[in-house]
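Removed from the display is one protein chain of the complex; every other protein chain stays in position.
Chain naming follows the written order as A and B, and within any one chain the residues start at number 1.
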Amino acid sequence: MNYETVIGLEVHLQLKTKTKAFCACAIDFGQAPNSGTCPVCLGFPGTLPVYNKAALNSAIKVALAFDCQIQKHTKFDRKNYFYPDLPKNYQISQYDLPLSRNGHLMIASQDAPKRIGITRIHLEEDAGKLIHEADASLVDFNRAGIPLLEIVSEPDLSSPQEAFDYLTGLKNILEYLDVSDCDMEKGSLRCDANISLRPQGVKELGVKTELKNMNSFKGIKDALTFEISRQTEMLQANQAMFQETRLWDADKGETVSMRSKEGAKDYRYFPDPDLTVFIIEEPMILAIKADLPELPEQKLRRFTQEYALSAYDAEILVNSKNDAKFAEDCIRKYPGSDKKAIVNWLIGPLLAEANYRKVKLHELNLDKDELIKLVGFVQRQEISFLSAKNVLTQMIASQKSAQTLIQEGNLLQVSDTGKLQEAIETVIGENEKSVNDFKAGKTNALMFLVGQVMKKSAGKANPKIVSDLISRRLS
Amino acid sequence: MAIDKETVKHIAHLARIELQPNELEKISGQLHDILGFIDKISSLDLEKVLPASHILPISNVLRDDQAHVSLTAEKALENAPSKKGNFFSVPKIIE
Partner (left out) sequence: MELNQLTAHVILGKLKAREVSLDAVYAALYARILKIEPQVKAYVRNNKEPVLPLESRPDSLLNGIPVTIKDNICTEGLNTECCSKILEGFRPPYDATVISKLKDSGAGIFPLKANMDEFAFGSSTENSYFGPTANPWSLKHVPGGSSGGSAAAVAADEAIWALGSDTGGSIRQPASFCGVVGLKPTYGRVSRFGLIAFASSLDQIGPITKDVQDAAILTGIIAGYDPKDSTSINQSVPDYTKSLTGEIKGLKIGIPKEYFVEGMDNEVKSIIEEAINKLKNLGAVTKPVSLPHTEYAVPVYYIIATAEASSNLARFDGVQYGYRAKSNNLIEMYKKTRAEGFGDEAKRRILLGTFALSHGYYDAYYLRALKVRTLIKQDFDRVFSDFDCIVTPTSPTAAFKIGEKTLDPLKMYLSDIYTISVNLAGIPAISIPCGFTKAGLPVGLQITAKAFNEEMLFRLAHTFEQNTEWHKLKPKL
């Protein structure tokens, strides 16, 4: 029996507004515990919430970026449950009239781009942090009240890889919007997964398992992979499946059941009477839309059209907002309308340098003007491509100019055919066997002869020109 | 509507209030009477009526993203029944 996988992802995103969702406490990580709080975010008796305008704007931006429908009348609801990190023992969230619904995100799939639906994006507030000790738990409310967005996907993902791609795509767009740090390690982006298996061809969803405690995109992929094999085994052995929550143990590489005694939770949602309704009118939406930065998909299209990049190349550049800016700055500075050369350098040697140094493209310690000059040297065939790559490495390491490094390395190629002829004649004279081999059709012989000329010129001859000259000379 | 003791027990758990057996008995009776009285509203035809979840004709109340001065940790913890350093302390959580 073949089973297919159905995955849905629930992402919680901290917005990087200056202050919290419902009070004016500054959001400042790294503060001493409970020193970034006030009576409101502590939930002291008598306090009341007032929502942060910037958080609402950011939220609408995100909703628009994922093509969601904005709910004209939206409101906050109270989600009631008891836990020590929840100051009021209810979370201000949204239930039946969320800010936005029915969006989507495209991911690259095997054959064609795949549409992953986004069920809803809604507003809520973060809880405090708990530290568990042997006989007690300690609570720090600095994080309580930070504005969150909850982004819920449709169960449209069919594999752990798709889940991974969805998250990277999501993060990319969110970075473009500059609304969050999107850092899973720091906790500004958290993700839970829902997974179920069903026999191929069956329409009904299987029994759902909720997965928590993943701390990285890779962790999510691994946890889902583990779950698929665990559940497949169970289904094939005809074991009963029941709805549960499991925690990912990254060290052991397995999921563990939470085994909670409570049945389905009753959150007793009701509209929060301390907050007004929010009416989001067209003019407001249009104003925010007009203010949206160019998003990855648009930039991709523009790069392929404006700079004649292939989709493949464009996608590599567009994958990070700052990288895309860096690349575009370089492309714009590059003279002339044919940008192929600079693009090849960005995608080739520069990306290689970045990967090697384990940084992003835009983080390379490189002056863009110098890069352009370097490419110019190669285009004019004044240095070889190989030499130029080495110069690039040195430019990044030493911050010296291209010109300086080329002079220091004595790298200027000889392309003057006159000068090259001399060396060529000498080599032809000294290597009769290879000359005969070449005339007999062995192409290796040509390479050998070119090599000899390179030796004679201490590597400075332009190999391509030498090759041409020899071919012509001997034909 | 009738509200039985099992329901009251469940509600008491949701509300995190421990009820002694005699309390459970008494409160169940009282709630039963009160709910019987409240059931009056079930006879009304409310199909075309909108719920008044907010009585004031105001909307879109927001505040600017400007920081204020937060409390010191000392002030925040001043009323805490139990604390450890700058943390609030609670008994261990058994799942």
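Basically, a residue touches a chain if its C-beta (ideal position, glycine included) is under 8 Å from a C-beta of that chain, and two chains touch if they have at least 3 such contacts.
Every value quoted in this text rests on a predicted model; they were computed, and no experiment measured them.
Those residues of chain B that touch the chain absent from the view are 3, 7-8, 11-12, 14-20, 23, 27, 30-31, 33-35, 37-42, 44, 46, 49-56, 58, 61, 63, 71, 75-76, 78-82, 88, 90-94.
The missing chain lies against chain A, touching residues 39, 42-51, 78, 80, 82, 84, 87-90, 137, 139, 266, 268-270, 273-276.
The rule is simple: only the chains that are shown with their structure count from here on.
Taken in their complex, chain B has these residues touching chain A: 14, 16, 53-54, 56, 58-68, 70-73, 76-77, 82, 84-93, 95. The touching residues of chain A, counted against chain B in their complex, run 17-19, 23-26, 32-39, 42, 50-56, 75, 82, 84, 130-141, 258-261, 266, 268, 271, 273, 275-279.
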